[in-house]
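The complex is shown incomplete by one protein chain, all other protein chains being positioned as in the whole.
Moving on to chain A:
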Amino acid sequence: MLDQPTNERRLTIARAMAEAMQQEMQRDPTVFLMGEDIGGFGGIFGNTRGLFEEFGKERVRDTPISETGFISAAVGAAMDGMRPVVELMFVDFFGVCFDAIYNQMAKNTYFSGGNASVPMVLMTSTGGGYSDAGQHSQCLYGTFAHLPGMKVVSPSNAYDAKGLMTAAVRDDNPVIYMFHKGLQGMGWLSTEPGATVNTPESDYSVEIGKAKVVREGRDVTLVGLAMGVHNALKAADRLAEEGVSAEVVDLVSLVPLDRETVINSVAKTGRLIVVDEDYHSYGVSGEIIATVTEHDISKLKASPARVTYPDVPIPYARHMEQLCLPNPDKIIAAYRKM
């Protein structure tokens, strides 16, 4: 279960990320940050706030708008034993710098026969819902998870956000850390309140590669990550009113993918709905369903379903975008069809 929110120390994901980086920077002098407006500005999503003041411009380094350059530079520094945490402001901008990411960052460990590992974190914002159109609203989870050589995580709440960041910085592999804008807790962007949860002050890790059953149930398994988890939890609440018991699995990590937790859950419930804000085809939703059906299709009492973003560039007009986004209604409708 998610940590019960108490009033003690509820942090937004933005603050939780910043706290993890702060503690890792205090602990390990090889950790440094790079990105656009992550310094005095504190990151446009608030996740580096306060770090420039504490660590200075050498370790909290504002970059020019040169993504290919600074991400590949981080690869170089990482191969020499540094631990860069780099921000790609919006995941949509990966198009400018994907060579740095998937040909360099993701492959150098392998191509060096393990000689030159690349211990770095690439954090990047995902998600839409606020009318920012198709170059600033995508999730692209599947795009990154598809490519071998880098771990991929995405927290749904502040507790996991902090623990995953700590684990990512300490990991000797490149880790793509995807944070959803709608969970971030920024004043200027509406935020899902369920993401702001009790977060311990001490440093701790959340294991990369381990999914979490965040709500137990018997009748159907709802699998999601990031914002998808909150949509699933809301749907589960409403299904419960009708006497349907839904189990919710938060994937937390896409690479490695905890297939076992998903398989075990579906073995129990017999029904599977995947909630994914990424495009419908060739993505996470297909992978989860394949995982379950390849393992033991006889466990399924109904065809699996997915609630995803249609294969459409994300439109600007609010009502069009809202029509496309996954939501609890669509999850419930998918269940009813089963």
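Assume a residue touches a chain if its C-beta (ideal position, glycine included) is under 8 Å from a C-beta of that chain, and two chains touch if they have at least 3 such contacts; residues count from 1.
Throughout what follows, contacts and distances are computed from a predicted model.
Chemist: Between "Recombination protein RecR", "1,2-phenylacetyl-CoA epoxidase subunit PaaC", "Pyruvate dehydrogenase E1 component subunit alpha" or "ABC transport system permease protein", which matches the UniProt record of the unshown chain?
Modeler: "Pyruvate dehydrogenase E1 component subunit alpha"
Chemist: Which is it among A:E36, A:E192 or A:E287 that touches the chain not included here?
Modeler: A:E36
Chemist: For the chain left off this view, which of A:S117, A:S131, A:S245 or A:T293 is in contact with it?
Modeler: Reading the full complex, the residue touching the unseen chain is A:S131.
Chemist: Extract the touching residues of chain A with respect to the undisplayed chain.
Modeler: For chain A, the residues touching the absent chain are 36-37, 40-41, 44, 62, 64-66, 68-69, 92-93, 95-96, 130-136, 188-189, 280-281, 310-313, 315-320, 323-324.
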